[in-house]
Every structure is written in C-alpha cells, then in structure tokens.
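Take a look at the following structure, please.
Missing here is one protein chain; the remaining ones are kept as they sit in the complex.
For reference, chains read A and B in written order, and residue numbers begin at 1 within each chain.
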Amino acid sequence: MLYREAGDFKTTYVADNQTFPLKLDRIGFWVTMAVAWLVIPFVINDYWASSLLVPFLIYAIAAIGLNILTGYCGQVSLGTGGFMAVGAYACYKLMTSFPDVNIMIHIVLAGGITAMVGAAFGLPSLRIKGFYLAVATLAAQFFLVWLFNKVSWFYNYSASGQISAPERLVAGVAVTGPSTPAWAQYLICLFFVTVCAIIARNLTRGTLGRSWMAIRDMDIAAEIIGVNPLKAKLTAFAVSSFFVGIAGALFFAVYLGAVEVGEAFGIQKSFLVLFMIIIGGLGSIFGSFAGAAFLVLLPVALKWIGVDVMGWPTDLVAHFQLVIVGALIMFFLIKEPHGLAQLWRLAKEKLRLWPFPH
Amino acid sequence: MKMKKLAAMALAGTIAATPAMAELVIPDLSYRTGPYAAGGTPFSDGYQDYFNLLNARDGGIGGEPIRIVECETGYNTEKGVECYESTKGEGALIYQPLSTGITYQIIPKATVDEIPIHTMGYGRTSAANGEVFNWVFNYPANYWDAASVMVNYLLEENGGDLSGKKIALVYHNSAYGKEPIRTLEELSAMHGFELSQLAVDHPGQEQKSQWLQIRRERPDYVLMWGWGVMNQVAVQEAANIGFPMENFIGNWWAGAEHDVTPAGAGADGYKSLNMNRIDASLPVFAEIQSLVHEAGNAAGDGSNVGSVLYTRGMYAAMLAAEAIAKAQEIHGVSDVTAAMVRDGMAALEITEARMAELGMSQIGPEFSVSCENHGGSGLGIVQQWNAADGQWVALTDYIAPDDSVIDPLIAADSAAFAAENNIEPGCL
Partner (left out) sequence: MSADFLYGIEVVINGLMAGVLYALVALGFVLIYKASGIFNYAQGVMALFSALTLAGIMSGQVPFAHLINAIFGTDIHYFGWNVPVLAAIILTLIVMVIFAWCVQRFVFRHLVGQEPIILFMATIGLAYFLEGVGDLMWGSDIKTLNVGLPQGGSRFVEDATAGLGGDDFFGFFIDKLDMVATVVAIILVAGLIAFSQYTKQGRAMRAVADDHQAALSVGISLNFIWVLVWSLAGLVALVAGIMWGAKSGVQFSLSLIALKALPVLMLGGFTSIPGAIVGGLIIGVGEKLFEYLIGAPYLGGATENWFAYVLALLFLVFRPQGLFGERIIERV
C-alpha cells in the first residue's frame, strides 16, 4: 500500500529512463534533497557539522567510489586510504600553487589526478584476482603513504611534514580554514555528494556499469561476450579513484584542515571504507550512504549512551564500543550478508504489501 | 536503525546545547585505549587526580569547583575533533590535546573559538612565538629545546667538544619524529658532529635493519624520538646489539617506565630527557592518596601514582590550575572565562616558593610566560633508568637549551605560518 509501483505508467522513453523511474522514489528523493539543502543548513551547528554530518558526507563519497570498484566491478581494494591521500595532497599542492583559482576546481582536479594514479595501480588487476589483488592494493597504500611522508615537495618543505589548508572562499564565504562557518562546510560537502551520487547512479545504469557488473559476475564469460576487461577494469579503477580522491581532498581541506599522512590516511582508513560498503551493501549507492552513516554515527551514539547517559568510565566505554561494533558486524553478516541496502529492499517489499501481507 | 539514529541525534543535540554552569570546566582529552594507551592512562590519571585534589582540599580554585569532562580520543585525530566540538560547548577553559595530530587540528579552531590550548612539550614548536599563536602555549619546553638540551648535555660530557663525533637520530617516521631534525642539523654544523638519521616506520615493531645499521656504523651516541611500541623495541634492540645504553638518549616521550620494563635488565643505563623531576616522596602524592584515592575518586585504578607520566600529567594540571588562579587574580572574578584564562596563562609565573607551597618542590624549572614568549624556559633534565631498583634517577640539574639556535628557527617557522594564514603578529 505504502510503496507501490502499480499505476506508474510511462509513455515516453525519456520518462522510462530517468534516474528514479518510480514516482514514490522521486518524491522520496526530492524530500531528502529539500531537507538536506533547505532545512539542515539553517539549523546546523559546529558540533553537528564536524562530528557527524561532514564526516558522514565525505565518507559517503569515498564509499560510493569504493563501491564502484568493489561492489560493481568486483575488484576488492585495500588502497582507499592511499588514494584519499593522493586527493588530499593534490588538492594541497594545487591550492598553494594556484591560490587564485577557485577551490571547487582544485577539488575536481585533485579527483582527476587520483583517477590517473588509481588507474596505474589498477594495472595488476589484469593478472591478479580476489584476495591476491586485495593484498596487492596494500602495496599502493603503503607506498603512497611512505612517498608523501618522505618527499618534502609534497608538503612544501614544512618543518613537521603536516599539510594545512589555507583559507579559500567560494562566493565570498570561506569554505576552508578555521573561520569556515558550519553551514558552508556542510554545503560544499553536500554539493559534491549530490553530484557524485548522481554521476555514480547513472554510470552504473549505463553501458560502462553493465560491463563492470559483467566482469564482476564472471570475467572470462564477460570477455567472451565482448566486454573488454582492460577497459572495464581500468575505468572502474579510474572512476572509483576519482570519487575517492574528491573525498580525500574534502577530508583534508574542508573537514580536518590539517593532516598528517600516516595518521589520517593510514591502513585503518582503507579498512573503514571497506567496512562501510560491506555493511551498507555491495553494489548499491544507497548502501554506501547507509554504511557511512552507520559507521560514523554508531561510535558517537555508543559513546554518548555509555559516557553521558550511563556515566561509565570512558575507557570501558571505548572497549565496549569495539566489542559492540565487532559483534554487530558479525550479527549483520549472519542475518543479512547483503548489507543494509538489502534490509531496505526487504522493508520496501513489506511496505508494498502492508497492511495485507497475504 | 532509523529510530536509533534519530534518538542519537536528538540526544546529541541536547548535550551540545547544555549551558555553561558556574563551575570551572576542564576537558581531559585522554587516550586510555588504542596503541598508545600505556602512555595516555597515567598522564590522564595524574591530570584528573590533581584537579580532584583541589576540589577535595580547597573546594576548587578560588572557591569555584572544577568539573572534569573526560573524552576518549584513542589518539585518533577524528575522535579528537569530535571530543573538542562536544566539550567546547560546555564552557571549556583550557585544552590539553595530547597528540600532535589533534593539536594541529584544534590550533586554528581554538583560535577562532578563543579557547587557550596548552601543549606541554609536544605539538607545534613554533607556537612558542606568542605574537603569532595568541591562544597556544607550549611551556615549559618544546622539541627543539629538547634536541638542544641533549646536545648541550653531550657537550658537557665531552668537555665542550663534539667535533668528529658521530650521532645517530632514530626517529618515528611522522610529523612528531621529524621535529628535531632541523635543529640537530643546525647544531651539527655548529659543533661539527656528524649526524645520521634513521627513520622507523609506524608502528615500529620491526627495527632490525635500523639497529644493524647502527651496529655497523658504531655512532658514539644514539638519540631517539620514539613513541608507542617503537620505544620498547628500540630499547630491546639496542640492548641486543650491545650498544652502550648510557650513550642512548630518548626524548621525554620515550622515557617512561613502560618503555623500559619489557627489556628487563638489558635496559639498565638507558637515558632520557624529562621536563619534570620524578620524586615519589613529594608531599602532594601523599595528599592525593589520602584525599582523592581513599575517598574513592581515583581517576584510574590508582596504581600509577608517582610514575613518570603520572607526574607529568599532574604537573600539567598544576600549571593549568595556577593559570586559572592567575586569571582570577588579574580579572578579580572567580568565575573566569576561557579568554581570561588565556590572560592568566600569558602572565603565569612559576617560582620554587610556589611549587614548594603546593607540595611539589623542584618538580619543574622556574619560568615565566609573557605575551611574546609562550614557550617558557626550555629547560630539561637527563634521567637514567636503573633496572635493578626499577626507577628513573635524575642525573643532572635543569639544562638550558641553546636559544641562539632555536629562536631564529621559531621566528622563521612562525613567520611562515603567519604569512600562510594572513596573521598580523601582535599581542592581544
């Protein structure tokens, strides 16, 4: 009753091919957009922006990127942290070398540079598969972190090796640097998330997306029916790294403002983003958002419940956090191996029949 | 899921909106979990126990009770930012961020929010220039001071001449570990010793290559900027290759009990810097035992009293409390704000008479802070590990750094920061 596709007729191909073919989905989409763009910016404060919403949006971009590679094209990657670092350092070098160019352009360019690096590190995927590839991408992770730490050109020869984002304006409002208002920080991330999600959604529905999925399901079979594995795998690496690079640039410039490569873009980051897409759901854009939300909000919520409500010592709460997150991951996998996105699909199924399930 | 999310959001919203009470709010960004927990726990215990002592003995500072808000960072930058944002709304007076990454994060934020930061012997070294970093204080000493104190100590040992000596620096390959390099390079040019640098990648579990290299090159001295598991492994490996431990000197974050105990007797003779003296017989510890621990208010399990990092945490709390008292004196109100605490920090003066009065005679050097100089005197002592007794023994009195080397470096680095961020240097 509540969610149905019956009665939603299309009379043109354009209507049939739109991003959200169902009217209900469209309404849901526009309501979400309206809340995100028109309501939240007016009520947001520093705490909400820096603790929850901005990291959530940035991780959502990274998760979409990795989901394209892992969920759609089936290539498991543990190099996400390294690629985010490429985005961050590219953005930093561009920001400091060309201070007059708009930061938005820098962020997109940073994504482009990451795409090239990603495609280069994607080359071994033509030979290596499965877990061997996952471990091989760790080579990218460790090498890139070492490189950014070692070559002082990347951090403009600063004494400590940290990079910090200078203040840059978009339309007269600071979006990087300390005096950025919370809503500007939020809006710039929201802008990139929206654009990335729409691009990803449409790419995965098109020829390219279908060739990725063919490779994922069985690469030899795909090759036989005429999918070029070289092109499919490398484009998947490139597009995925483009998104991850943008996420890295935003992570550095907008969210943290100053990073140290080993600490911010270490191996834990690669694992974190991978967890997001697996918990959210492989091969689902919605799943990327759900997974990012889950892993950003859960620790904060657990900490809040433990420390502020129950009044427990902070270290006990932190230990319990690990236990609970670990147990939840296992519980989810046992109950629903296809992630939150599958739960959502099941919920829609239920809603379709509600209140007469028989 | 939806419900949980909503509930969490609604709840989180209410904390952020809690109004400041008429009490002194001190956040403690501790790290009692994660890879560096062994260092974070005693520091945080000491920091909290001292404030609890003030509450129990004096009813707070100037009659205002102190409320400690502990927030677990796990030494992780993102969690640190979350902690900063969630505690600043409660009227936080002073931050002690306790990690290089978190410090760099909140320096710009706290400057905009006008809350002072005290980075005691860590963080951004050039913050010693108070005209550029109005809200950041790093007294009593910083890393560049530490490098210079080490070299001065070695000069003293060698009759003022280090020319032709070989000194190796083993450092954690991160922002923190790279701090002393520039200073040591300057000093090496000045005193004519040969400096070789050996980077150890995080986490530092495997250091065989570095120590084989040291064994081959046989440097006269090894200096170390280590942290976490790197310290324990380095001490063990140095003992393994038979390097004379008395020629192996760590900085003050590589000189706590847990850094040397895993190596057992092999660690005997290892030296490290310290910015505060270790003395378990100080009267203040007895007071903490009787007024805080026996009242059941101990911050941790109470086992760390008197250890190196516990003492340092307590020392940090004492400096914060003195700054708050100074602020109350300057502004004539007891319910001070963060901006007033900054004024108190900028006018802080620590004398031996005051330290003795507080029951911690000689715990730190005498120093005074001014608007221009936020770095204190930069003095440090050298201590040595005695494995048989299981304690650190101070070898020297406070040694002064070579300001003629460090001051120009600080001026240059802070000027670069000011230029990058359009800061007009000057006092507030």
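Just so we're on the same page, contacts are C-beta pairs under 8 Å (C-beta built on N, C-alpha and C of every residue); 3 or more make two chains touch, one makes a residue touch a chain.
Just so we're clear, the structure is a prediction, and the values are computed from it rather than from any experiment.
Note on the undisplayed chain: of the listed residues A:Ile105, A:Leu333 or A:Leu346, the one touching it is A:Leu333.
One of B:Lys166, B:Arg215 or B:Arg354 touches the chain omitted from the figure, and that residue is B:Arg215. Shown as candidates are A:Arg4, A:Arg26 or A:His319; the residue that touches the absent chain is A:His319. Shown as candidates are A:Ile27, A:Ile105 or A:Val135; the residue that touches the absent chain is A:Val135. Contact between chain A and the absent chain runs through residues 76, 124, 127-132, 135-136, 138-139, 142-143, 145-146, 150, 218, 220-221, 224, 267, 271, 275, 278, 282, 312-313, 315-316, 319-330, 333-334, 337.
Remark: the residues of chain B touching the chain excluded from display are 32-35, 37-38, 41, 173, 197-201, 203-206, 208-210, 212-213, 215-216, 218, 228-229, 232-233, 236-237, 239-242, 258, 261-264, 266, 296, 301, 303.
Here is the rule we use: only the chains that are shown with their structure count from here on.
Taken in their complex, chain B has these residues touching chain A: 1, 4-5, 7-9, 11-13, 15-16, 30, 32-33, 37, 41, 70-72, 74, 77-79, 81-82, 85-86, 88-89, 100-101, 104-105, 107-109, 111-112, 124-126, 173-176, 178-179, 182, 201-202, 413, 416, 420-422.
Residues 45-48, 50-52, 55, 146, 149, 158-162, 164, 166-167, 177-179, 256-260, 262-264, 266, 293-294, 297, 299-301, 303-305, 307-309, 313-315, 317-319, 322, 340, 343 of chain A touch chain B in their complex.
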